[in-house]
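With one protein chain held back, the other chains of the complex are shown just where they sit.
Up next, subunit A:
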Amino acid sequence: MAKPFNPAIRDFLNGRIWLRLHTPFLREEIDAHIDAGHIQTIKGIETTPAFMKQKRHVCNRCENEDPSRFTTFHCAKCEGPCSYCRQCIKMGRVSSCTELIIWNGEPPTYPTKHTLAWQGTLTPHQQKASDELTNSQEQQKSHLIYAVCGSGKTEILFPPIHKLITEGKRVCVAAPRVDVILELEPRLKAAFPETKVESLYGGAQPTMEASQLILATTHQLYRFRHAFDAVYVDEADAFPYKADETLQRAVQKAVKPGAPVHYVTATPSDQLLTTIKRTGFVSIINRRYHGYPLPEPSYEPLWNYEKQIRKGKLPEKLLKWTKERLARKEPFLIFFHHIGLMEEAEPLFQLLDPRIRSVHASHPDRKEHVQALRNKELPGLLTTTILERGITIQNVQVAVVGAEQQIFDKGALIQIGGRVGRSVDYPTGDFTLFHNGVTYAMDEAKAEIQKLNKGGVHA
């Protein structure tokens, strides 16, 4: 490989798998690098014959192979039947006649001088988990940090990340939801002020630098291949990651062959726990960093709440709960299972206080409303499960309306309860489940919280 190359192309493309015709560089320049052997091209869709003249397709970017996620049409460009992947289409369509490119030349070298500027100290529990994680990394084994909500999970990652980047390695922290990435970004940038940190999510512009520490939504990892010496998946049990096999494969594809994927969560699925116990190591932290127990849920029956709300009346108990929060000036979150029901309830709550608002995933003012709640400009928010994790609001009190609904599974309920009592100044708080019948999930969540508080969960 004596032929010269453009280092900017190398820095951008190393570890990425990209559309040949949609790079930030000139087409001629990319073509020249392909001719010189610095860039390798790969077919967009791999098609193999299958049973009964059927065809089996695999997308080489997102590795989707679900036949219902491919569409075949007559293509005017390749003048024949052409198949494309609908799984990752939002990142630019990959079809049979599309070419993908990867960097095939000398890899860049990443700096080894980095400071860890974080001033805090880890609790003994955190320190132990952190050391165990470093240990697993050295053995190239997967590690699960199973730590209750509010135990300081992010800080546990700082020393292992610092160790890797000072060895010139490349690291990724991935999370299924963009909210989590946006919350992590300032904390990691502050902790590693000398490191090139890049955040990637839908709509973010690549910085074009040789970023050594990448924060990305799991979706963005469709566009990486053999890039990292370690990936840490935060909130590994959140939607859509836990239900979407292509996202799980994307994470596996993003690490270098043999490099480990680590997981961090307060509510691991049984499947994740068993897998990691078999193939790697688990650290458990069942104490919050301030040492207080997790708030246990209390059950309140709220018969026919849906009918009452639709009739324009807030159920008595819910009304009382909300009035109490308003009287004590405590910020609150009330979770609903359905946007429609929540929006019908919103004006009823506004009769108590006109500043109460509702948020959901595609609400235009979602970020602003959450910030306003933090700043005490709003007394409380109605929300869907979108705010179940990743957010910290001092002294927040929490209620779930319709806790019996399927969407509130054990993990979701534990996460929702985990919003309460996170700060040293307000380590306790109210966590009420209003229900139309107690479910197994509610009992399981309660039992797990009690078990964690007794210190009874062991690896």
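Note that in this section a contact is a pair of C-beta atoms (placed from the backbone, for glycine too) under 8 Å apart; a residue touches a chain by one contact, two chains touch by 3 or more; residues count from 1.
Everything that follows uses one rule, which is that contacts and distances are computed from a predicted model.
Asks: From the names "Amidophosphoribosyltransferase", "Cytochrome c oxidase subunit 2", "Metalloprotease PmbA" or "Oligopeptide ABC transporter permease", which one matches the UniProt record for the unseen chain?
Replies: Options "Amidophosphoribosyltransferase", "Cytochrome c oxidase subunit 2", "Metalloprotease PmbA" or "Oligopeptide ABC transporter permease" narrow down to "Amidophosphoribosyltransferase" for the missing chain.
Asks: Quick one: say which of A:Lys3, A:Arg27, A:Arg56 or A:Lys90 touches the chain that got left out.
Replies: Here the residue in touch with the unshown chain is A:Lys90.
Asks: Touch as defined at the start, partner being the missing chain; which of A:Lys77, A:Arg278 or A:Lys329 qualifies?
Replies: A:Lys77
Asks: If the missing chain were put back, which residues of subunit A would it touch?
Replies: Residues 68, 71, 73-77, 82, 84, 86, 89-90, 92-93, 95, 97 of subunit A touch the chain absent from view.
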